[in-house]
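My structure is below; once you've seen it, I'll send some questions.
Shown here: the complex without one of its protein chains, the others still in place.
Chain nomenclature is as follows: A and B, assigned in order of appearance, with residue numbering initiated at 1 for each chain independently.
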C-alpha cells in the first residue's frame, strides 16, 4: 500500500482488517519501524487520532514528530500563483516537500471549511500532500473522508461477529455544523462488506450520491431502526445546502426507547460524542464506543505496518526523490 | 503501588525516597518501560513537571505522549448528566477511558479553579481519572495536592542529612491567587518524617486543618524562623476566604536578614519563584532550589518504576478492562 487516504488505496480490505485484529492480540510484534520517523501534521485538533496513531507508531518502534500547523510552525499558503504579501509566510509546495524529507511516513489531518463544497470535495490540501510528498501519506481525516476511522469501524463490526448484519447509519442533532467525512467514509467501507446498510436522516441531509448509492435511504428513523443489528449515529451538516444546519430536531437523539426497536443492536459512534444530543447517557453507557475508539490503535498500526513495508521495498526511489527541485 | 495521587497511595514512603535517591546515582538502570507509553494530559501549563517526568520516563525506556487538553485535543465536559449543547464536544467519561486505553500509564495535571472550595476539594477531575482509567494514574498536581513535588521535597531534605530538623513552611507574598496544593501536600509528607514542623503565615491564611493538624502554627514569621534548619517558602491564597488574597505584605518576603535568624537554614521552594516577592535574589542564589527542582526527575522515575511494576503484575486484569462498555 503506497498511501492510505481512502478505501481505494487498499488492495485487500479483508486482509487489512485481519491485520488490525492480529495487532490487537499481538501489539508488540514487529520492529519494522525502528529508526523510522512518523511525522504528524494537524490542521485542526485531535485527541483519539493523535494519541492512537502515536501509540501505534511506538508499538512498531517508530519515533514520532507531531506538529500543530500554524501554532508550532508557520501559517501555510495553499493557493498557487499568489503574491505572498499577507499573513502566511510559508507555501504548501515547500512545506510538504520539506516535511516529507524529514520523515519516513507523513500523516496529515485536514478539515472541511464547510463554506465551499467544491473546494472541500476537491481535497486541495490532501491532494498537495499526495502530489508533493517524497514518502507515503496517511490521512488522519481529510475534508471529506476519514479512512482510519472507517477501518476501525469495520474491525469493530467484525468483532461483533454478526452474519449479514443490518447496519443503520443515523443522523443525530448537534449544535455545530460538522463535516460529512465520517459518514461518507463509513458508507464507502461498510457497503463493501456483507452488511445491509440503511441511512436515515431528516430530508435535506442526503449525502453525496457517490457514497450513498448502495444504501437504502429511509427518512423515518423509527422505521429504519427496526431490526437493526448495529446503530451508527453521527451528525453531519447538509451536503446540498452545503455546510448548513437544517435541523436541530431532538427527536432524532438516539434513546433507549429507540434502541428497543432494534434487534438488540450495538450502538457505535466515532467520538467525541455530545451526550444527550447524539444519544442519551443510557445509550452511550451501554454502547461499544470505548472498544471502538480503542480499536483506533490497531487500525493505525495495521496501516503504518503496510506503509512501512511499502517504503522498505521502495527505498531507492525515495532516495532519488530527495533531489526534487534539482 | 497501583496509583500515585497522594501519600495515601504509598505503602512505604521511606523505600520510595530511597528509590529516588538510587535513581539519582543510577539513572539508566531499568528497562522496565521499553515499549510502554506514558500519556501526560495537561489541563494547565507546566515546565518542571512536564520535562522532568518525560525525562524520567525516557530513563526507564518509555515512550511519551504529551497532550495539552483543550489545545491539542477537544474542550472536555466534566459534569455528568448534562445536555452537551455548548462549547465542549467531549465528555470526560469517554476521554479518560479512551486516553487510558492508548497508554500504559496515564499522568494528569489538573488545577484549582479557586472559585468554589467544595468543588476544588472534591478533586472532581482527578477522581474521574481514577475511576475511569484502565491503567495506573499518576498525579502531576491536582486541585489540592502535588505529591510528586512533595516526594521530591522529602528527598531533598533527606540529602541535607539533618537529624530531627526544624522545618518552617512560610507563606510569602505573590501578586496572583495561588492554589493550596503545594503547602497541603508538603505538610502531608513532612509531618510523616522526624521533622519538627512549624507553619507561619498572616492570619486568615490557615490551611485546611486535615493538613496542618500535626504542625505548630506561628503567626510571627521572625519567631517561627528562629533556629530553623529548613525554610520552605510558598504563596497560597486563603482557604477560609476561599481563593482570596488577604495580604500582599512584602515584610513576609524572605530576606537575608530573616535567614540570619535561622540555624543556617537551607531555603527551599517548588518553583517557579517570583524573585524579590517570595524571596530576595540573595536568598534564592544561596538556596537549594536548583538541586530540589533537579530531583523532580528522580522522584518521578521512582514513581513510574513502581507503577510499571504494578502494571506488569496486573496485566491480565488490564487486558479485560479494555472491553468496558461491553
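The rule is short, and it goes like this: contacts are C-beta pairs under 8 Å (C-beta built on N, C-alpha and C of every residue); 3 or more make two chains touch, one makes a residue touch a chain.
Quick caveat, the model's predicted, so the values are computed rather than measured.
Enquirer: Of the residues A:90, A:208 or A:226, which one touches the chain left out of the display?
Expert: Of the candidates A:90, A:208 or A:226, A:90 is in touch with the missing chain.
Enquirer: Even though one chain is hidden, which residues of subunit B still touch it in the full complex?
Expert: Looking at subunit B, the ones touching the missing chain are residues 28, 42, 45-48, 50-52, 54-55, 58-59, 61, 68, 71, 175-176, 266, 271-277, 281, 284-291, 293-294, 296-297.
Enquirer: In terms of residues, what is the contact footprint of the unshown chain on subunit A?
Expert: 35, 37, 39, 63, 65, 67, 71-74, 77, 80-86, 89-91, 93-95, 97-99, 101-103, 322-326
In the analysis below, only the chains that are shown with their structure count from here on.
Enquirer: Roughly how big is the turn, in degrees to the nearest 5, that lines up subunit A with subunit B by CA atoms?
Expert: It is a rotation of 120 degrees, to the nearest 5.
Enquirer: Could you work out how far the Cα centre of subunit A sits from that of subunit B, in whole Å?
Expert: Computed from C-alpha means, the inter-chain centre distance equals 38 Å.
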